[in-house]
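Removed from the display is one protein chain of the complex; every other protein chain stays in position.
Note that the chains are named A, B and C in the order they appear, and that numbering of residues resets to 1 at the start of each chain.
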Amino acid sequence: MVNLPSEQITINLGPQHPSTHGVFRLRVTLDGEVITDVEPIFGYLHRGTEKLAEERTYTQIVTLTDRLDYTSSMINNQAYVLAVEKLAGVTVPPRGQYLRVLTAELQRIASHLMGVGFFLQDLGASGTPLMYCFRERERILDLFEMLCGARVTVSYMRPGGVFQEPPPEFWPAVRHLLDTTPDAIAELERLISENEIVLARTKGVGVLTKEKAIDSAVSGPNLRASGVAWDLRKADPYDVYADMDFAVPVGSNGDSYDRFLVRVMEVHQSIRIAEQCYRDMPGGPVRSELPFFFRPPPGDAYAHVEASKGELGFYLVSDGGIAPYRCKIRSPSFINLTVLAEMLIGWKVADLMVIFGSLDVNMGEVDR
Amino acid sequence: MTRALQSAEVVERLQGVAAEAVSVAAEGEVRVAPESLVTVCRFLKEEPEFAMDYLSSITGVDYLDSFEVVYHLTSLTHNHSLVLKTTLHGRDDISAPSLTEVWEAADLQEREVWDLMGVRFTGHPNLKRVLTWEGFPGHPLRKDHLGG
Amino acid sequence: MPYGLGIAKGMMVTLRNLVRKPVTVQYPEQRVAQHHRFRGEDFVWYEERCTGCASCAKYCPQGIIKIVTAPSGEMTQEGEKYKLEVFDIEIARCMFCGLCVEACPYDALHMGSGFERARPRQSDLVITVDELKASAKKPSTWFRPQLQDRGYDPFQPGDDVSWQDAGREKSVAPTYEEMLQRWVQGR
Partner (left out) sequence: MESPFDRNGLFSGLYGFFADLTPESFAWLAYLLAGVVVVFIVINGVMLLTAFETYMERRVLGRFQTRLGPNRVGPFGLLQPFADVFKLLIKEDLRPAMADRLTFFLAPVLMVAAILLVAAVVPFGPNTFLADLNIGVLFIVGIPTIATVAMFLGGWGSGNRFALLGAARAVAMLISYEVPMIVSLAGVLLLAGSMSLVDVVEAQRLPFIVLQPLGFFVFLVAASAEMNRSPFDLMEAESELTAGFHTEFSGIRFGLLQLAEFGELVIISAVLAVIFVSGWQNPFVSPDYAQWLPGQLWFLLKLVFFLLLFTWIRATLPRMRVDQVMAFAWKALFPLAIINTLVTAVLVVAWPEPEYGQLWIMAAINWAVAIACLVLFSRFLERHRERPTASVQLVEIPAEAS
């Protein structure tokens, strides 16, 4: 066999690339089709949210959190207001807590649908699963519009509860959604989850071992797909999750397929939680009165929630003023990317997008 | 519920590792001197009683006369948590030891703290800017950035 | 499981969707039904209700509301009403969070329900006080439960809300008789 001279080529995937989920750049070195080196480059969407938060009052920051992971703004709201409540020692009326859990779970469904849809789009399905996912997500966003007048940047929660009682027509709409979504998800599963091409593309691809996942602080569905039964809704229940009856899907292989399937199964569990919220929704106020410009005592507080992408934490330091002294966002997408380079090396270019897509990161949250 | 460890008990257990360097900062928080940070963290990770296998987050806070780096540790095994705080005095060219050899999770987070807060982590294999670009003037999350 | 069955299942799913009704909405001709809480950009402002306290400007996270007031000499009995010389909302930077509406203590400012105010130049994206005075009074019911409770819908034609009806004091505030009885005759 003749030894032909060959050299590795470097390509820039992104910042403008059809499947980098935002503006993300990967400098990939290829040996033919095989990836030999990856350097992720972030920051194209950096808006300085943490710095902006230092200049805003505690209530105003709620609007900033919408824009972190714009596919799950409700959960971002929830994480932030939990941190403020912990800092200021505010209690939330039960109806407010239930409404938060209900909306957060609806948002989780929407976010997972989007994650799954784009993952399948990265696999090369020409838009069909994505379209089906968006069709369902759209109905959830309609509910959010009904609830708070906005579909994506909701700003629904406030320190001390949620901003307002939902309109009366919200309840039948939730009922209808909870009745019809399981069928739609089942249809999506029939379409894709046993498709031989999907299996061949994802089974065993991009394996993230349990030890590596824990060591790199990977969180959320990615951690659970690696076989770690760790869900903050169970491990450190906030709001009323302790009263909710739901199971946690846990994978065994830690490959792209498990990550995909964990998300799909979490959607079913989210519907289950939302169903319980709908059933047990208590009466009473939705918000405990808190002045707009309130001054928490000096100190710090860290609150974390199980966001759709993983553990979303807010670390707030107060100096007794009306704005936080420091507001740190522990963004799950950013920390999940720690493992990306190692997961990619040795795979093919085609697998790159599958693995990256299966991690389901959101650049708005990575770059903050 | 994730149980916050009693800081007094933790400090007592840490006496054998780094006696002088640790003190109680607040409830569930332990203050560690930067020199013995790696030793303490390695102990907390490897001691089965603590098994702090999960480094949740690293935060840098600018207190004008000093910087504080806050580590949120969690144990997935025991479901308990602990906050480590370390104070770095001075403003220019401050550094803390890197924890990348203890937890891989420290990699990107330390880069972020370096980028935005200007805390150098000695021993980090690839301490480059993350969110801003190389050559960005200053560290934007410092309180005195751009004179603000 | 025989090879190819998964694909066949998927093919049946797409085939079933072929005969389903499309979800596309042909936008300029057809419209999605908006909810009356929709946070839109054509802000509704009642000059009669506004005291010029500038709470909205303070509450705005982006700081895009600019208010300049001057003594008007009117209603000096009640402590003199301020005249608003400038009330600019720079909606190019507005993120429609609605905190200004939440802040307004007199229910003078309301979110609108439109979303089609695209302009070629950023400088045109400012709602001035004149425009606010002239605009159609069709507020969104966002943070205005009093509007929602009376079944008002901003998308119904000809259902403008007058300034007397926009406030929440109508249902909650005590009437003159009640106040008289409680504070004067009761003592």
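In this section, a contact is a pair of C-beta atoms (placed from the backbone, for glycine too) under 8 Å apart; a residue touches a chain by one contact, two chains touch by 3 or more.
Just so it is clear, the model here is predicted, and its values are computed rather than measured.
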Contacting the left-out chain in the complete assembly, out of A:158, A:201 or A:287: A:201
Residue of A:61, A:123, A:214 or A:267 in touch with the missing chain, whole complex considered: A:123
Absent-chain contact - pick from A:215, A:275, A:311 or A:351: A:351
Interface with the undisplayed chain - residues on subunit C: 1-4, 7, 10-11, 13-15, 17-18, 20-24, 26
Hidden partner interface residues of subunit A, rising order: 9, 11, 17-19, 30, 32-33, 120-128, 131-132, 135, 191-195, 197-201, 203, 225, 229, 231, 233-235, 237, 241-244, 247-253, 257-258, 261-262, 265, 269, 348-353
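As a working rule, only the chains that are shown with their structure count from here on.
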Topology of the chain contact graph, where touching chains are joined (line, ring, star, complete, other): line
Whole-Å gap between the CA centroids of subunit A and subunit B: 25
Centre distance in Å when subunit B and subunit C are each reduced to the mean of their C-alpha atoms: 45
Overlap residues in subunit C, where contacts from two or more other chains coincide: none
Sites on subunit A touched by subunit C in the complex: 56, 59-64, 66-67, 128, 132, 135, 138, 142, 145-150, 153, 155, 163-165, 167, 187, 190-192, 194-199, 292
Parts of subunit B lying in touch with subunit A, wherever the complex brings them together: 1-2, 26, 53-57, 59, 61-62, 70, 72, 76, 79, 83, 103-105, 107-109, 112, 116, 129-133, 140-141, 145
For the subunit C and subunit A complex, residues of the former touching the latter: 1, 3-7, 9-10, 12-14, 17, 23, 34-39, 59, 61, 95-99, 102-103, 111, 140-143, 145, 148
